[in-house]
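One protein chain is absent from this view; the other protein chains keep their places.
First chain written, first letter: the chains are A, B, C, D and E, and each begins at residue 1.
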Amino acid sequence: MGGNGREKDHASELRSIFSLKKIADAVNGYEEAKYVVFGIPFDNTSSYRRGSKYAPDSIRGAYVNLESYEYSYGIDLLASGMADLGDMEESEDVEYVIDTVESVVSAVMSDGKIPIMLGGEHSITVGAVRALPKDVDLVIVDAHSDFRSSYMGNKYNHACVTRRALDLLGEGRITSIGIRSVSREEFEDPDFRKVSFISSFDVKKNGIDKYIEEVDRKSRRVYISVDMDGIDPAYAPAVGTPEPFGLADTDVRRLIERLSYKAVGFDIVEFSPLYDNGNTSMLAAKLLQVFIASREKYYKEHI
Amino acid sequence: MGGNGREKDHASELRSIFSLKKIADAVNGYEEAKYVVFGIPFDNTSSYRRGSKYAPDSIRGAYVNLESYEYSYGIDLLASGMADLGDMEESEDVEYVIDTVESVVSAVMSDGKIPIMLGGEHSITVGAVRALPKDVDLVIVDAHSDFRSSYMGNKYNHACVTRRALDLLGEGRITSIGIRSVSREEFEDPDFRKVSFISSFDVKKNGIDKYIEEVDRKSRRVYISVDMDGIDPAYAPAVGTPEPFGLADTDVRRLIERLSYKAVGFDIVEFSPLYDNGNTSMLAAKLLQVFIASREKYYKEHI
Amino acid sequence: MGGNGREKDHASELRSIFSLKKIADAVNGYEEAKYVVFGIPFDNTSSYRRGSKYAPDSIRGAYVNLESYEYSYGIDLLASGMADLGDMEESEDVEYVIDTVESVVSAVMSDGKIPIMLGGEHSITVGAVRALPKDVDLVIVDAHSDFRSSYMGNKYNHACVTRRALDLLGEGRITSIGIRSVSREEFEDPDFRKVSFISSFDVKKNGIDKYIEEVDRKSRRVYISVDMDGIDPAYAPAVGTPEPFGLADTDVRRLIERLSYKAVGFDIVEFSPLYDNGNTSMLAAKLLQVFIASREKYYKEHI
Amino acid sequence: MGGNGREKDHASELRSIFSLKKIADAVNGYEEAKYVVFGIPFDNTSSYRRGSKYAPDSIRGAYVNLESYEYSYGIDLLASGMADLGDMEESEDVEYVIDTVESVVSAVMSDGKIPIMLGGEHSITVGAVRALPKDVDLVIVDAHSDFRSSYMGNKYNHACVTRRALDLLGEGRITSIGIRSVSREEFEDPDFRKVSFISSFDVKKNGIDKYIEEVDRKSRRVYISVDMDGIDPAYAPAVGTPEPFGLADTDVRRLIERLSYKAVGFDIVEFSPLYDNGNTSMLAAKLLQVFIASREKYYKEHI
Amino acid sequence: MGGNGREKDHASELRSIFSLKKIADAVNGYEEAKYVVFGIPFDNTSSYRRGSKYAPDSIRGAYVNLESYEYSYGIDLLASGMADLGDMEESEDVEYVIDTVESVVSAVMSDGKIPIMLGGEHSITVGAVRALPKDVDLVIVDAHSDFRSSYMGNKYNHACVTRRALDLLGEGRITSIGIRSVSREEFEDPDFRKVSFISSFDVKKNGIDKYIEEVDRKSRRVYISVDMDGIDPAYAPAVGTPEPFGLADTDVRRLIERLSYKAVGFDIVEFSPLYDNGNTSMLAAKLLQVFIASREKYYKEHI
Partner (left out) sequence: MGGNGREKDHASELRSIFSLKKIADAVNGYEEAKYVVFGIPFDNTSSYRRGSKYAPDSIRGAYVNLESYEYSYGIDLLASGMADLGDMEESEDVEYVIDTVESVVSAVMSDGKIPIMLGGEHSITVGAVRALPKDVDLVIVDAHSDFRSSYMGNKYNHACVTRRALDLLGEGRITSIGIRSVSREEFEDPDFRKVSFISSFDVKKNGIDKYIEEVDRKSRRVYISVDMDGIDPAYAPAVGTPEPFGLADTDVRRLIERLSYKAVGFDIVEFSPLYDNGNTSMLAAKLLQVFIASREKYYKEHI
């Protein structure tokens, strides 16, 4: 570890040794990346079991234990063009956070890249939806309809995400899968039927493929938002409110692998590491791999 | 918060502000209620992982996180007539506890209401069975046959519940579903075949509907007792002895939803919050909702 | 369990069997009680490890394991006149909660009784302070100065409690013991010196008795507020932010036992059962016993 | 507790009272046993979540809670001829441990008995494979291909087990089921196709029976090695690296029950009690029972 | 690993490789041992947080991590003559267990050895006391007076140990240190003053040495029984009922080190691994070392 006359100190040598933690396969800089991962450590509107703001770091930590090569898809993530921007600075102001997410998703998409957002709670998805081009529909995995007009006096509460998305996208543009908890006020809202809510019971009865195909037929492009509580708590215990009777982990994997080819963005939200046994962080990290690897596989085979 | 000349102190005003914890939707008093919830914090005959005496409070705590509206059945629990009596005072005397349960279940049923008992361990179900009218059969969910004549010198041990029920109800009146652990002595007991024991393996092979239909055909009315260890420990980890290869959570939901219309009583037992990750309490609370909501839906549609 | 012609149903008989959970020694009704316990399950302004809203029930649960007889003071808690009102209904509105606490503490004190409030977070103490008679000083146990003017845009945040108390009580009326975390903005506030802040390091150096005596000399009557994070996290791990180098558990016991005789009210706040190993709930329950038993002992000996 | 003149001390009387912990049904000495259980507390090449060296004791502890009678197979384990040798003394030297395992498995098999090895990490299986007679094939349950030539400079690392087994057994002799994590270097290794790797996705699609039958057709005798991470982490959370999308617990039960009749040995590895909620130890203990009971049932029916 | 013509199988060779888990330094057989360790896995009369029956194995597991050499005393435990007999077979019958303990302690002492009993709950100490020679006094470390005549209808409940010991030993023969929880009925029992109860508050005020010296002066020989709940829960969290304000870990170490030279037996009870973070098992293992090492040091220096 030498040095030479031109250098005042060892800063650059040290920089080559150390780095702050990134997703393990995120070896690209922003400029050359195709997939741009970033974390939004925000959980301020959550009322019960908080902690989703710790999720980005927990997912990065779990990801280290995955192979870079995604065997099922034959794709090497190391060669797929991932960058990791790190996390947004924490803020308690939900509107500021959503505005920032909007700016970021817009910027990333306008640079021709795919944003992959690690929440944080579900309310941040509203920012991403605001940034979507006109022809992009929304696919949500969730246990909850998130269809309240406002909650605790806040229209940006995580219980209002799908309602806000409807305001932005309009009727027939949103599919929300895994639903098994809806309040009376939400169910009786005349606008409720403007979203295609698919219950986990329907998925168990008819299979996930039926619903994937409906989306595939109707939507030219999609943004996919995975609220981890859509998945059954046997597979994803570390969520705010574990709701029994959820989707199988393989149902959600299937949905992502089938629709990633027309996805312009992706997020994973509502995972709270404070309640984890190690399974939820691994599943979240793996779903991120599934998204990229299945998408890369499609374009390798079709182009 | 005023006060007036007639009142000695602020007792009544304070009573309007405070209340001890009830099941969240239990907004009715006993007199006007249709469903009467009560807790029996007793786990004294349990030999391995105790703690089921903490279950009633844990279920009440989890229930807070559920919607009052049961979306799958279209039923508002708030409007379904639930009362919560609280918990019986703790006692270490199993016979006294069982006698008390018998009195309580008798009283509630003679008032034309449905008792919903939150255990505590399974031995308390013997008290409920004693109180059943002659035409009511027993449906049990359990990993264990609970068919010992006596255990550790105690014929009211929780390992003897089904045997005691057979003494009371006689052959052909009991169905116990989810069985996967039976001792040699139980299996070789000539009376073993007087109960319809359905193993979890049979349910996995043939589907739960086949066995629900058998009960439905043969029994005019039923009492349903859910030992949480009947369910697979992936869904219900917080039980005394987690037994692998159990029933799916959705199997038990299906059984309850299909038979609640002819049920005169219901209990949930053997859940020990000391070992929970939050999933078991939510599942128990949800099964209680499923019982009431599916029953209410039936009578709304059929009357 | 009979019944007679005059009674329509078994409601009153059932009421004699069941009850919702109270502090175990709270065998008195409000009217005949001297000490009135109630819970305020509110933790909405807490930003890090939440969960103090679960504290009242956890303390009630731990209390069951204590003897009714307080051996060190020779006092039988069962005979000391405790009532337990239960918990206030949950609300997310900090101002409404503080207003309600003010009403309740006023009512209880005007009935000649001692309010014992189980939080919930520290912000609720502001309500109690508003209700104090003019000659009552405030004694706080805390790791934090809680002296921000406002925090996250909220002047009733739990980080502002002592500041709000100073607004109400004025200079020289507040002693806050155990302090070891103060922000620069707080420390440089000219009003900071209007409160007597005693650091945990000073207590370790000089002994707690020196500071107890200062309070005892200067204050005719006191209200005691125990933020559990004042105590070292080795003894009280289940707090929002464990701060190293805290007060010994015996220091806080000593402070309570020496000042209870001139106390008109008492609270225990900022304990979050979500992070407990069982030690914090037991310590909180025990400090409640210490407060009553030491106070009863004083009056037994001095009157 | 007498004594007599010939005895110097009470050693033999005390020996009849005490014993060090064995698998509960292991009531036979080595000489009369048919199944010989032993533990290899070794986890030294594991890089992530260690602790598999505590597994033998944890499995013994869980086994106590199982019935001796295996109801599904109608077999009494107490009468099946189990011995438990205890654990090998701990060593950090992987080659020494593997050599010892080879000696032990050879010795047990040459005495006409079935070795049942409780790991410890997967690397110990290499010792067992070395001891196999020429006509015995290998069946592995695993999430990982374990096919690295060497890992961290060690060819006996637990990530190389299947590669080492291939060196010993040759092409077409190994089936590894449950695979869902393979590195690029492993996948592109020309020898990779010499092992029959069956992914968990193939099992979910085609059913486990298809693959069991393939093994059954092609292999005259087998050794079965169960890496607990082959099973889905919902059922077996306590493994080094929980990999989502795994085999159902019942798939692995089925595989064992169908192939035990031609098994000459069995092991359970990679279970780390440090991360358990009680489910993984019970499942491991139960799979051990399934192996013996299904094998005993077969020979009872066929001989 | 050879073999020869005279040997039918490999039993003896295998025995040289494997062994069931013993205390790590227990390298002696019973016959040549000076200190005889054994476990009594019994916790059947415990009513709250059970699990002390798992303590012997947990202590053996923790002991592995200690040095054999006890640096503070300059003693090598490996050379001190320890044997480990393993555990008594589990029984639910408290009287049978106590009778067995009596037999064992008698046998060990009549062979001129020192029994070291690992509980299990405190009730087993009654068996040891019955076996004591006439001139041996009892020294107890405990948070509780354990002085009930009977509890839950059982005079051998763990809450009655000291009372039973008084029945056997008579007035002035028992010292119980660390007391801070006594029921009214116990305190008012006229026999209460026949035991020397020293509260933890007295120890904190006067120092442990004062009380050690009192015992040392009055007793020619002692049996030492350490209920782990005597120690403060900050040091020993894994006990049935954590009682705040307990003895320092170093107080108990001091007591053992000062009195071991006149001890004829020693036990550690009421540690429940189910609630441990790893500290309590290490402390229990270390106190066992302290007992032997300090005793050995004394006799090395004085003989």
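One rule holds for everything that comes next: a contact is a pair of C-beta atoms (placed from the backbone, for glycine too) under 8 Å apart; a residue touches a chain by one contact, two chains touch by 3 or more.
Quick caveat, the model's predicted, so the values are computed rather than measured.
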item: Neighbouring displayed chains - absent chain, whole complex; value: A, C, D, E
item: Residue touching the undisplayed chain, where the options are A:E13, A:D191 or A:E213; value: A:E13
item: Per the touch definition above, residue among E:S72, E:S110, E:S150 or E:N206 touching the missing chain; value: E:S72
item: Residue ranges of chain D at the interface with the undisplayed chain; value: 44, 47, 50, 92, 152, 274
item: Chain C, residues in touch with the chain not shown (by the definition above); value: 48-49, 179-184, 187, 199, 201, 204, 232-234, 237, 241-245, 275, 277
item: Residues of chain A (touch criterion as defined above) contacting the omitted chain; value: 1, 8-11, 13-15, 17-22, 29-31, 36, 38-39, 54, 57, 61, 64, 84-89, 100, 103-104, 106-108, 110-111
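Methods note: only the chains that are shown with their structure count from here on.
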item: Chains contacting each of chain A and chain D, listed by label; value: B
item: Geometric centre distance via CA averages, chain B-chain A, whole Å; value: 39
item: Approximate Å spacing (C-alpha centroids) for the pair chain C, chain D; value: 55
item: Where chain E touches two or more other chains at once, by residue number; value: 49
item: Every chain pair in contact, whichever chains are involved; value: A-B, A-C, A-D, B-C, B-D, B-E, C-E, D-E
